[in-house]
Structures are given as structure tokens and as C-alpha cells.
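Shown next, in C-alpha cells, is the structure this report addresses.
Removed from the display is one protein chain of the complex; every other protein chain stays in position.
As written, the chains take the letters A and B, and residue 1 is the first residue of each chain.
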Amino acid sequence: MIGKARSPLARIVPLALGIVVFAAGCASNAPQDTLDPAGPQAKQIDNLIMPVFGVAGIVFVLILGGAVWVGLKFKAKDDDDFNEFPDQVHGHFALEIGWTIVPAVILALVGIFTVITIFDLAKKPADAITVEVTGQQWWWQYRYDLNNDGSFDEIVTANDLVIPTGRNIALRIRSNDVIHSWWAPRLAGKMDAVPGRTHPLTIKAPEAGEYIGQCAEFCGLSHAEMRIKVVAVSPEEFDAWAEAQQAPVENPTDEAAIEGWKIFAGTCTSCHTVRGMNDPGAVEGDAGPETSTTPFEYPEAKNQLANKLARQLDQGTGLPDLTHFMSRSTFAGAKFDLRKNTDACNALGLNWATTDDGLAKCLNRADLEAWLRDAPSMKAMHPGETMAPDSRGMPNFDLTEEQIDQLVAYLITLK
Amino acid sequence: MASADHTDHGLVTSTGVSNEKLGMWVFLGSECLLFGGLISSFLLYKNRSGTSSLHERPHDLYDLAFTSISSFVLLMSSLTMVLAVSAIQRGELRNTRVWLGVTALLGSIFISGQVYEFKEFLNAGYGFTHSPAWSAFFALTGFHGVHVSLGIVMLLSAIGLTLTGRIGRGQAESVEIVGLYWHFVDVVWVIIFTVVYLIK
Partner (left out) sequence: MATTDGTLALGPGVDAPVRPMGVFARPGSTPGWRGWITTVDHKRIGIMYGAAALFFFLIGGVEALLIRLQLAAPEGKVLSADLYNQVYTMHGTTMIFLVVMPIGASFMNYLLPLQVGARDVAFPRMNALSFWVFLAGGIVLNSAWLLGGGADGGWFNYAPNNGVMFSPTHGIDFWNMGLIITGISSLVGAVNLIVTVLNLRAPGMTLMRMPVFVWMSLVTQFMLLFAIPVLTSAQFLLLFDRLFGARFFDVSQGADPLLWQHLFWIFGHPEVYIMILPAFGLISEMIPVFARKPIFGYPFMVFSGIAIGFMGWGVWAHHMFASGMGPISVAAFSVATMFIAVPTGVKILNWLATMWGGKLRFDTPLLYSVGLVTMFTIGGLSGVTHAVSPADTQQTDTYYIVAHFHYVLFGGALFGFVGGWYFWWPKVFGYKLSEFHGKVNFWILMVGFNLTFGPMHILGLQGMPRRTYTYRDNYGFNFWNLVATIGAVIIGISFLYFFWIIWKSWKDAKAANAVLSGDPWDARGLEWMIPCPAPAHNFDVTPTVTRLDDFWHRKYAEDESGRLIRVAETADVSMKGDGTGVHLPSPSYWPIVLASGLPFIGWGLIFNLWFCLLGGLIVITGIYGWVMEPADDPEAGHGHEDDHPSDSDDSSAAAEVAAPEEAALVD
């Protein structure tokens, strides 16, 4: 029955496949499209699955076509005598064996290529930059080990994963609270971040650009807004960025910024860190701000459950490290743009905030201020009581408009 | 619980095994998987005794001699259970009651031993909430303890029913079914004893 049907079907198969692939692949703007792989890992997966999609498509058309064809061909006519019966066929041994073995052989072939790919993708990359990826409710933290010596460099970022093009990046994926899954579809398949475990994943970006993704394992309230942005830049640009990330932050000089600095030290540091920040309290009195170099003592962070787990698991802090905050393009788990998402601003790249002009043009001040004004209304979180053991996410601190302006003035000094 | 004059003897089933007995076998098949889940959890967690200063594992603390004796007691109860079944099949109600009673008593000794052991661990600071290893230990042995206790209730009920005449020679199979359950619980203990106490 299949033999007769083959010739027209042979024309339909590529057409049907083409429609599906077209619909999925050529959607106007799909930054997370798995059918548009960019990195070698994602491409390897794509090369493996495309023939399987093809075979599956052929089988589907054969079965569906077969069912429709059998249905039409053997449909009883209205005037048929129901006391005349078709041949009472009970079965056919050779056929049964045949359609047991043929699929088994096809699947075994697929299985061989699958197993090869599994072990290929699991290989440890040589000469990679190691980045520790830590999932937390509901944002990602990245710590870098540039020279791969097993100890982390002073680079801790959130939301944006900056990587050099053309180089393997060995991600070591962990979690501070519940299970998350790190997934940038155009670079590689997803890998779960399981608390208490470290999972490897290798990515490589052949071209500069942004690769979008998001958390793929349900992780609670704001799972939908736990986003991922991989920013691939040229190796030179990356080296410059890495150097800048390790530079100490400078004391603010602007008056409003100094006020914001104080608010930050008083309110924000129970959760957020700015490495190398000085104590604003030391500038009180006659000494000018430029002389205040007493290292800031961070209060014991104890309001975050994530912190509690993180300390036990030795995995860094509980909320985003804000050192060099203004080198990022997003905030709040990459839910909001820090750098306005316009072509002109995106063209400024990592250095968008280093010039006053860039800052003035590209800072998404509206969302940042709204976030400081009332974060819980901006993103679904469990802020709870600030010191409650199960609180997660940033609470509303009831800041005045003046304080918000001062805080923003301070934050934009964290270049 | 069929009445005296309506026993299962007259019933012919497709397999030749009575519904009740087959049902118990099928049910015990399911129980295997329940204990399988708990035993697997224990095997995964046996060495994860937490991060506090109290971090002894279950097999660092128990008294092997003590548990061996109580295990032996439980195994012996399987023997007395066999004697009880054989007694009722011969229609010796008095002997049946005696052997059922001895079985229940041996089971109770085992349970007492388990309670004592649990108390020792609690006194040493290792409770159900201590760490994954101890949670798994108490869950596994505790579930088994509950099964033994339910078995004792069944044995006592059977004694009661022989006293009121509701179980007689014609209902030997009821006792046999209780026996099936009891042997199963014993066999599971052999596995638990091996996994928890013998394998380091």
C-alpha cells in the first residue's frame, strides 16, 4: 500500500517540511530560535536533529496519508450490503516482523549518531575561559576565571555574560536556591543549575553580537522573567572589558552622588556588594570625599534565604554584585534595559556609559527610577519583610524622589 | 471474611488461586516498590549526615549485636507463623491461637527493640530532622515498623476471630493470607538489615 502512495508523497514531504521550517525559522524576529543555531555546539545539535526531523516528517506523511488513503479507499458505500463481508484477514507474520525490524534498524542508526554526539558535546574543551554561572531566584551571576587556574578573578557580574568570540567558554553551572536551567538556544542546549551540584556546559560564539536566552526550568514566581543575555565581543574588546572590571571603583565626586553613596551604604549593602567601595561615613566632617579611602565594612547579609544557602554552598553573595554596574545593558534579572534598546545605544556596546553623552542618551532612567521606587510592582517577587527568612527579591524601601535621584546619581558612577 | 458456610473452597477461579490470596500477592508486589523507593533513598543518602558538629552516620552509631538479636527474633516469628497456619489447617484452634500469639509477641519484641534503638539515637542527638541520612534512616525503618505493627494488629484480630468462632478450619486461608503479609514484612527486614546495618 505504501509503494503506490510513494510518488506523490515524495513531493509532499519536502514541501511540508519546508513549510514547518519556514514558519519556525523565518519568523520575523525570534532571538531564541533553536532552528537558527549560531554556536558550534548548537550547530552540532542542529545537524543531528535535522535528518531526524526529515525521517519523522516522512513517516508522519506516510502514516497520515496512509490513514486517509485507506479511509477513502475502503470506505463503505451507502448502498453496500453489510452482510457481505471483506476478507477476514487475521494477520500476517512476515509483515509484523518487518514493521518491527525496520523501525528498530532506523532508530538504531539514529541512536548511533545520538550517542556519538552526546559524548562529543560532553568533551572538556581545551584552552577555555571558565565562567561560574550561578542561578538564583530570579537572576544569573557570572564569575570569571580567565586564566583557568582554578581561582576566580575579581570579575563578578550579573545578567550579561560577556565573552570573547572564537573561544570556548567552559560554563560551570550551579544554583543557590532551586533548580534553574541555563539556556541560550542559539549557542547550545540547556543545562540545569541544580543546587549542590556543578554541571558543565561549553559554548562558543563565532561572531560578535548578543545571544538571547532565558531560564528554562520552572524556578518559582518570576521564572518567566529570568533572562539571559550573552554578549560576544572581539578578544581585544573582551580583554579591555576584563581589565576594566577588575579596576577599583572610584569615589563619587558629585554632591548628589555622594548623598546617594551614603544611602547605598546604609540601605543597599545588606544585600548588594560594590567591591572596593570606600566607607562614605569616613568622608563626613572636614575631609573631602577624595580622601575617603577607608574600606567599607559590609553588614552581615542575613535577610536573604539565598544568602544563607549561598554561604553554605560557598557560592558568592545573594544579590547582584553592583561593581561596574554601568557596564551592563540590563538589570533586574535582565528584565529591564539599563542601556536603552535602540540601534544607536546598542552600537555603543560595553562602553556605553563611559561618556557623559552616552549616559545622557542611553540610560533607561525611567525604569531604573521606577525600580528604586517600588521594585515589587515591577517584577513578581517575594520581597516579604526585609529580614524574613523566606524573602527573595528587592523590597520597596519607601525612598523619596530626592533619594531616588541621589541613588541614581551614585549608581551611574559605577562605571 | 466469608461466613462459615460460604467458604472459598467451593469457588473455582480461572487461576485456581482464590481472589483474596491472589489479591494479597498482587498487593505485596506493590509494596516491594514502596520499600524499593525508600531503600534507594537511604542508599543515596546514607553518608550525608549533615554539616553540623554532630555528623555521625547511622552505621557509625548502631549496636550491631542488639539489632542482630532483634532481627533474629523477627525471623523466628516467621517460623511460628508457619506453625500457626499449619495448626489451623489441621483445625487445631487452640494451637493456632498459641502460635499466632507467639508470632505477635515476637513481633512486639522486635518493635520494642526498634523503639529502644530510636530512643538511643534521639538521645545522642540524631533525630528525624537531623540530616538526609538520618531522615532516610528513620523513614525506612519507621515505615517497616509501621508494617510490622499493622501485622501485629492483624494477628491479634485473627486470634479474636478464632475466639468468636468466625475463623475456623474452613477459613484457614484467612490466616494463610495474614501469614503471607507477615513473611513479606520479615523478608523486607532481611533486606533492610543488610542494606542499613551490614553494608558499610
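As a convention for this text, a residue touches a chain if its C-beta (ideal position, glycine included) is under 8 Å from a C-beta of that chain, and two chains touch if they have at least 3 such contacts.
Small disclaimer: the values here were computed from a predicted structure and weren't measured.
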Practice prompt. Among A:Thr100, A:Ser234 or A:Thr355, choose the residue that contacts the chain missing from this document, as touch is defined above.
Written response: A:Thr100
Practice prompt. Have a look at B:Leu22, B:Ile109 or B:Leu156 and name the one touching the chain we're not showing.
Written response: B:Leu22
Practice prompt. Could you please point out the chain A residues that touch the chain left off the display?
Written response: 1, 20, 23-24, 27-35, 42, 44-45, 48-49, 52-53, 56, 59-60, 63-64, 66-67, 70-71, 74-76, 80, 82-92, 95-96, 99-100, 103-104, 107-108, 110-111, 114-115, 117-119, 121-122, 137, 173, 177-179, 181, 183, 185, 188-192, 194-197, 199, 213-225, 305, 308-309, 312-313, 380, 389-390
Discussion item. For review purposes, identify every residue of chain B that touches the missing chain, sorted by number.
Written reply: 1-8, 10-15, 17-20, 22-23, 26-27, 29-31, 33-34, 36-38, 40-41, 44-45, 48-51, 128-132, 134-136, 139, 143, 157, 166
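In this section, only the chains that are shown with their structure count from here on.
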Item to complete: Can you check how far apart chain A and chain B are, centre to centre, with Cα atoms defining each centre and the answer in Å?
Response: 51
